[in-house]
Structures are given as structure tokens and as C-alpha cells.
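Selected chains from the complex are presented in situ; the others are not included.
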Amino acid sequence: MRPLELDLDVYQGPFDLLLSLVFREEIDLLEVPLFEVISAYLDELEAKGATADWDEMSEFLLLMSLLVEIKSRLLLPGAEPLLESELTPEQARDQLLARLFEYSKFKSAAERLRHLGLENGSCLLRKPERAATRKLAELDDIAGSEDAMKLREAMLRVIDNRREPDTGHIIQTKVELQRQLRIIRGVLARHGKFSFNSIFGGEEPLVQALSLFALLDLLARGEIRASQNENFADIKVRVRELPKAG
Amino acid sequence: MTDDLELKRDLEALLFASGAPLSMDAMLGALELPGELGKPLVETALAALAAEYCGNGRHGIELVRLAGGWAFRTDARCHAVVSRLFELPEDAARLSPAALECLAVVAYLQPVSRPQIAEIRGVNSDSTVHKLLERELITEVGRSTAAGGAILYGTTQRFEAVFGLAGLDELPALEGFSLTEDQKDELRRRLGLMTVPE
């Protein structure tokens, strides 16, 4: 495989690096040795020493995860989406391409801006002879020209907009087997039965997986019965009636 | 001395003294001319001045439309000589590729919010936006009415001056920067996205 040189001077961000990788290095993604990209990057970081930029590093991490995801989709062509809400491979592909096409326009526009700026940079404006001073209007002329209610609206807007930083893009999943066991027992205590999808269908894959573990656990303890018509179909869960003692 | 010559002379003095691009309003104000009457007069005089200082190399300065106004600036031919005595503006040269990219997004899509910029670039752009704000190349222009009232950004007059634009309508059309169909196909192929999985 061709050794991959990662020129960090041109590194800007995920889409940029992706485009450079694809166009500059003339490689197909299936042949991109991600491991070499990462070691090249780490070497570069080491050489840079303490000046490493956290923003840049997290961007790199983001891009690598994007590449790993796409590549694994390519390597497993038959893979079906786990959840109905998830994009099909075709949709994901089209979406990524559309974003790359859109992004590439701005990348070229930035290059043109650079040229315009360099051309213009060979001409010099004169420094103003002195700073202009603003003459303030007579108070009588402007008294009451603004409405105090506008201040109130502005202040309320500021207060309203003051929220915790949006961390929506960070998936925070807190999940424990014990908790899933409690949830399942709780639902069964109230309703006696439920279908897996109706309760856990909207959850993250990790939550779904742990819930399934919890089901298996309860099955093993003999607390529930579960049935499924076919592979990947919904799972019906019922409380197992314990044989009456005596 | 005719009025025409006097007006031309006054404008020359104003443009020289100002340094920064002068808007029509600023000129009319200094000349104490009312807008409807004064504007055509000033425009005629500016055209005459611009014909004289037209950047044909006869003068060391040229009169150009810049950042929504007019300004004298040194002719590009004198670049080497001027740069030996004075620091030429380096704003454009000092901007990182990431900053330029971010600036391009703001220039073409303004008013635009930080999340929108990040969406286009595929990367968080907060620190880049901050740098552009500090350099006064972009500025706040309001708040989005939707989506939590995100702050919206636009470019400044300084941006136009730094990149030698008379106005935003002088930005080259964005569509002209689209990838060609061949490049798009190449991108699809290289990403291995041409073959649809079964």
C-alpha cells in the first residue's frame, strides 16, 4: 500500500481532510490505511510538542470516526440499519456527498478570497489624518427618542437566550443492567406483559442491548416468558405464572 | 474657478484626508450638499477624478470604489517601493485556511449563525469565528428569531476593504465554484459510494 503523507499544514477540518485524502492522495477509501493516517498524525503531534491544539485534535478524532464508520459500511455491504429511524446506507451516502459538494464550493471560494486579498494587499490606503469625533446631538433633540420598553424586551431576550451550552451532539447514555431489570419488572408488575419495541424501540442501541441482556437474565431466573415470531421481529414478554405451591 | 473644478478639488482633499473609504453620505455631509441635488453632482465629479487617477500608471495613486465608498490607494505598480517604507496590510495573508473558509461561509450566507457555519464546514468553528470577530472582519448582525435566538453574523466594511471589494455584490458567484460533474463522479468513486450495496 502506498504510504500516506499527512500534510498538517493544509489540515482544516473533517470535510477538508476528507476531500484532501480523497483528491490529493488519490486513494479509494477502501484502501485508506487508517492506522497509518493515525500514526502519521500522532508523529506530527509529538513533533509539535506541547503546542498541540485541542480543537484540532478533537476535529481529527471526529473525522477518523467518520471514516471508520463509512469504511465499515463499505466492508459490510449487506449490513442493515439497526433502527428504523437510522438512515439507510444509500441515504447516508447521498447525505454525505451532498454535504461534501456544498462544502467544496466554500473551499474554492475561500481560495479565491485569498487571491483577492493578496492582490489588494499590494495597495496601501492612507492613514486618516485624525480620528473623526462624533458630535453628540443636543439632548433636547433626542430626548425620549427611544422607547424604554425596547430595553425590557432586549433584557428578557438576553435572559431567555442564556441557557446551558448545547451538548446535544454528545450522546450521554447512562445505562445499567440493574436499572433495566427494575424497569422491566416494574412494567410487568403493572401490565403483566409488554412488547419489547413498545418500551425500548426508541432507545439508543446500547440501551436496547442491555435491556435484551436483562430479558435474558429474567428468562434464566424463570421470571418471564418471551416469544418472537421470526428473527429480528418484536419480542413479546409476559410474566411467568409460577405454579401454585402445594 | 468653476463650481465643477471646486467640487472636484474638495473631493480630492476629502478622499486624501480620510484614508478609509468614504461613503457618498459622508462626502455629501462634509460638502454640506443636500442628497437629491448633491448626489449627481458628486458622482460626476468622482467620475472625472477616477478618470484622472485611473490606475494606468501615470499616477502613483488610484481612485477606486471600495467597501461601499471611494478611496485613494497606492498603485499596485509601486508595491515594492511602498513596502520598503511602510507596512502593507497583511490581513489576508495572515488568515489561516480555516479562517478564510469560515469567512467565505459568512460572506456568502450572511446572516448566518455559528451552528450553520459548523454544519457547512463539518467542524466546530467557534474559535475561528472568534478570531474573525477580533479582526473585525465579521460582526454580529442580529439574532435568529427561531432556534433559541442564535447570534447571526455578517461581514464588515473592513472585510470589503481588506479584500478589495466595492461591495458584497462583487463577490464572485458561489455557483461558479461547484465541482464539475467529473469531479463529483470521481469523489463518489473514490469514496466507494458508486456501488450500491445489495
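Going by the order they are written in, the chains are A and B; count residues from 1 in each one.
Everything that follows uses one rule, which is that a residue touches a chain if its C-beta (ideal position, glycine included) is under 8 Å from a C-beta of that chain, and two chains touch if they have at least 3 such contacts.
Keep in mind it's a predicted model, so treat the numbers as computed, not measured.
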Per-label copy numbers for the whole complex, where each distinct chain appears once: A x1, B x2
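Heads up, the rule we're going with is that only the chains that are shown with their structure count from here on.
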Averaged-CA centre spacing for the pair chain B and chain A, given as whole angstrom: 34
Of chain A, residues touching chain B in the complex: 10, 12-16, 18-19, 22-23, 26-30, 55, 58-59, 62, 70, 73-74, 77-79, 89-90, 93, 96-97, 99-114, 116-129, 157, 160-161, 163, 166
Residues of chain B that touch chain A when the two form their complex: 16-21, 62, 71-76, 79, 82-83, 86, 88-93, 95-98, 100-101, 103-105, 107-108, 120-125, 127, 143, 148-149, 161-165, 171-172, 174-175, 177-179, 184, 186-193, 195-198
